[in-house]
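So the structure is just underneath, and the comments pick up after that.
After this line comes chain A, so read on.
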Amino acid sequence: MKSKVLILLLTIPFFVYAQNKLSKQHQTQALNCKTCHSCDIPTKENPCIKPCPRERLITIEQTPEDAPAVLTIDKLKKQSDIYAPVVFTHRLHSEMAEIGGGCGMCHHYNPPGNVVACSECHDEERKRIDLSKPDLKGAYHQQCINCHRGWSRKVECESCHAQNDSVKKATKTTEKGTEKKRVHPKVKPPEIVKYDTPKTKGKVVTFNHVDHVNTFSVSCNKCHSNESCNKCHAKYKQVSISSRSANEKHTSCSNCHNVKVNCSYCHKNTVAAPFNHKTRTGFDLDKNHSKLACVRCHVEKGKFTGLKTDCSTCHGTWTKENFKHSVTGLLLDEVHADFECKDCHQENNYSNITCKNCHEDITYPKDKPGKMIKNRQTLAK
Partner candidate 1 sequence: MAKQSRRDFFKTTALIGSATVGLANSAKASQKNALSEDRAGVLVDTSVCIGCRKCEWACKTVNNLPTDPLEVYQDRGVFKKHRRPNDKALTVVNEYPNTTSEKFPINVKVQCMHCDKPTCLSACIVGAFSKNENGSVVWDTHKCIGCRYCMVACPFQIPAFEYEEALKPDIKKCDFCFERTAKGKIPGCVEICPVEAITYGRREDLLEAAKEKIKNYPNRYVNRIFGEHEVGGTSWLYLSNRQFEELAFPKLGKDPAPGVSEAIQHGIFAYFVPPVALYALLGGVMWLNKNKKHTDAENES
Partner candidate 2 sequence: MENHKPAPVYTKYFTPVVIVLSVLALNGILFLIARFVLGIGAVTNLNNQHPWGIWIAIDVAAGVALAAGGFTTAALGHIMHKDQYHSVIRPALLTAALGYTFVAASVMIDLGRPYFIWHPLLMWNGTSVLFEVGICVMIYLTVLYIEFLPIVTERFIGRVNLPGFLKKFNQSLDKLLRVLDKGLEKTMFIFIIAGVVLSCLHQSSLGTLMVIAGPKMHPLWQTPILPLLFLLSAISVGFPMVIMESLLTSRSFKLKPETPILANLGSMVAPLLGIYLAFKIGDMVIRQTFVYLTEITTESVMFTLEMLVGVIIPLRIFLSRGLSKNPLALFIASVMVVFGVLLNRINNFLVAYTPPYEVHSYFPSFGEISVTVGFIALEVLLFRFFVIHLPIVSVPDTSTSPKTKFSIRG
């Protein structure tokens, strides 16, 4: 018993110390513990830090223009003098990364705040104790080489840095990127993509890019992750779609759509029209709903059918107490403000207004029960 107490007493300072240390390090950061720690209560002895690289755990969200245009990477100069330092066209690369995973493609771990340099985590010394992550040289090259290899199918060191004793000069040592101008042109997304499938019935699959981006607010990297430059720059012929298996062809859609059932949902005989909520479902997303994200109403994940068109399905029951009529743009006058909703709106969708209950000769919208407000948004706030 005594010993248990003693152990407890001895461990308390450690907890306290650990907590203090943590608050010092993390105090400026609004972080979820679970982002980095796998257990509930990390201690100094057992910090249970999630293994590196914590891919996309935390990323930087900056625009390419915010970042430096050109960087000279010469941290490894003292280690080896076989190659000259790399002049890294940072802006060009971050612009190219926009289509893929964004900054996180390279900055795979970065808590909010300053951008963390590679060398803060990756040892400059190759002979080291912690072998769980590559050293700095390895980290640099591993980040660069995969895209470059995929692009050229070769491993050409000179495409990034000149060999020191060689006469050959690196081809891309400088870049006119210091002005605030894009180096890589902005990628212009297509409106629709039409796929001709080998199916006899429902030959055409139309992918409406605009709909997915704007209407469904699918973020770019949901589909475009680790995108290769080859996708647009056909340096090497892409594997033609027909050579891919049926399963592979469907992967980009199957994240959201259940491709196992109802083929005709996508496979049609002609090019499909853009998504229109009114024609598809009968519910018009008028000016009140057009800007909403789908999930605001379709709360059950992946289920988009069966929602009733009654306002109360989403909004609940409106009463004169909980509804501020001014958001509609009509500020009710004193008399009308005391009425129950049903007195004027007899249908559930609140779109039809009747004045007949009280007035025989008055009709809406010719006559109004109050004052129209021009800027309804500001008032609503």
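The candidates came about this way: all candidates are chains of the complex that A comes from, given by their letters.
The definition used in the following text is that a contact is a pair of C-beta atoms (placed from the backbone, for glycine too) under 8 Å apart; a residue touches a chain by one contact, two chains touch by 3 or more; residues count from 1.
This structure is a prediction, so every number in the text was calculated from the model and none was measured.
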Considering only the touch criterion given at the top, point me to the candidate in 1 or 2 that touches chain A in this complex. 1
Residues of chain A that touch candidate 1 when the two form their complex: 51, 80, 82, 126-129, 131-132, 134-135, 137-139, 141-142, 145-146, 149-150, 153-158, 163, 166
